[in-house]
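As you look at this complex, bear in mind that one protein chain is not there, while each of the others sits in place.
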Amino acid sequence: MRYFITLILALYSSLAQAQNWEDQHYFGRPNAAETLRVLSSTDTAYVSGMIDGFVAENPDLGVEYLVTGTQNLNRVMRENPGRYDLVISSAMDLQIKLVNDGFATQLKDVASPDWTHWRSSLFGFTAEPAAIVLHKSVLANHSAPETRQDLIRLLRAEPELFRNRVATYDIRSSGLGYLFAAQDARTSETYWRLSEVMGGLGTRLYCCSGTMIDAVARGEILVAYNVLGSYAAAQAQDHPQIEVIVPSDFSTTMMRTVLVSRQSDNQLSARNFVAFMLDHFASPTSAETPQLPQLLSREGQENRQVIPLEPALMIYLDRLKRQAFTREWESAVIQ
Amino acid sequence: MKFLLVEDNLDLANAVTSRMLMDGHVVDHAEKIEDAKLFSDTGEYDLILLDIMLPDGDGRSFLEHHRAKKRDTPVIVLTARSQVSDRISLLDLGADDYMTKPFDHAELQARVRAVLRRNHGSSQPVITVGDVSFDPVAGQMRVKGAPVKLRNRELRLFELLINAPNQIFSKQKLCDRLFTFDEDVSENAIEVYIGRLRKHLEPSSVTITTHRGLGYRLDQR
Partner (left out) sequence: MKDRREGKVNTSGSLRNTLMVSLIGGAVVLAVILYLVVRTYAAQIAQSTQDRILSASITSILDAAAIRNDTLSVELPYSAFSILSTQADDRFFYAIYQDGEFLSGYDRMVHAQTPPGEVRFESGRYDGSDLRIATASRRLVGGSERTTLSVTVAQTQENLAGVLNRISRNAALLGFGFFALMTLLSLWLTYATITPLTRLAASVQRRGAEDLRPVAAPVPAEMAPLVGALNSFMGRLSHSLDQSEEFIAEAAHRVRTPLATVRSYAETTLQRVDKLENRQALRSMVRAIDESSRAAGQLLDHAMITFRADHLNKETLNLTELTQELIQAMRPIAEMKDVELDLMAHDDVQTEGDAILIQNAMRNLIDNALKYAPFETAITVKVLANPTRIKVRDYGPGFPVEEIDELATRFRRGTNSDGIIGSGLGLTIASDVATAHGGSLILTNPAEGGACATLSL
């Protein structure tokens, strides 16, 4: 009997361990007294410098960095909130809901500007605009589109060139894509016109920024809309054929956010990690590559439509809302 | 001497009068201020004894009347009040002296003499026996015209004797006159004063003779 229970426990833990992580990395000494488990949707490369710095300052601490998609991350966290100490995600709405549902610890003593945190529980540490990514070949005959209007004009000018070679997020599979789309729609009617134009050209839909940028780099796709600018900028360093444009009419900007799990056993270390992290991304070392764009003061981003960190974001998670929006989006994009 | 006694209490007036008569004074008695004014306007007095509380008014109104007539007859006020409770200085009102009832007649005499001495006015004649004279007002004794300085008690003793020469005064009678009632002295104390007077009278024709068992008498040698 005892063996049986041990077997079940072993199976269970191995099943949990067998979670399919996109990436998994351990920082710090292997025999560290305390290990912080960080659940994240951000590629390791973007944060490894920061975590190295943290474990260097705190030699007793190890950091286990686990990467997965935002939806999966949300699910895993809700299933096992005690297993993870910190959650880093680009899906602001999901993160907000985690806080609203009481999964996060309030860190009253962590200093942060008012608009970059909610309830002192969820802290934004980057401001990343959605960008238009172009293959440079397009620019041979055309000037770079600065605004959405410019983009519409460009697409309409040469429909045959762009047919089946424009791309955007599939909002049905991408949380971030849905957030960007909903924000765009809230900000301007231009979004729907652009969507219809793109729909008319047989837009290809992607799940993720990375694959979209890769497709542009390969020349399969000429124009990708609402791509995460930070990733695109990183890729552009290796692929000179990529042009990244942040629209000047308005640029929907999301914040990458972090929270400390309320059921974490390592509250103090987790809090210190957040403080260190906010500090780090507020003034990143130039040597670091790739970089995540830092939060700027409000004044420094006139055209940036930073998605406000407020519970109203939960509306995008509402089933009815999503249904209605998706229906409208589908009718525009999938023709 | 002639006194005017202004006193509403008849008993007291009689008592005082009889006591004064005994000393050979003449006393007119007035019961009211009105009477007193009448007496003083018509008669001549050496001194006025004035009771301050009278049936027809305050004795002070008589004093005002008296002074208004520019009379210089001295006034001694007799009062039953105390100076403290009265708070008014009777002397300011024109009285020459005052005495509180009940009073000692010897003290009255002394005060009368003092007042008269101050006012230099009296009908009292100078008494002369042999070559000794006595001015009762000034209280001055002269032997052969030369003034002799006497002490008060010597003076009073001599005055008694010279007022009635040839009369024998008993020791006790002299004692009564010379000593106050609160002085308890033996009758023999009188011998000291007699002795002193005899010494003063030695050069004169007058002498004090001792009459054994009876007393003393002023005689001419």
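A and B are the chain letters, set down in written order, and residue numbers restart from 1 in every chain.
The criterion applied here is as follows: contacts are C-beta pairs under 8 Å (C-beta built on N, C-alpha and C of every residue); 3 or more make two chains touch, one makes a residue touch a chain.
This structure is a prediction, so every number in the text was calculated from the model and none was measured.
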Contact partner of the left-out chain, one of B:Lys173, B:His200 or B:Arg217: B:Lys173
Missing-chain contacts mapped onto chain A: 99-100, 102, 118-120, 186, 310-312, 314-315, 318-321, 323-325
Interface with the undisplayed chain - residues on chain B: 9, 11-12, 14-16, 18-19, 22, 53, 78, 80-87, 89, 91, 97, 100-107, 110-111, 113-114, 151-153, 156, 170, 172-173, 176, 180-184
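The working rule: only the chains that are shown with their structure count from here on.
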Averaged-CA centre spacing for the pair chain B and chain A, given as whole angstrom: 143
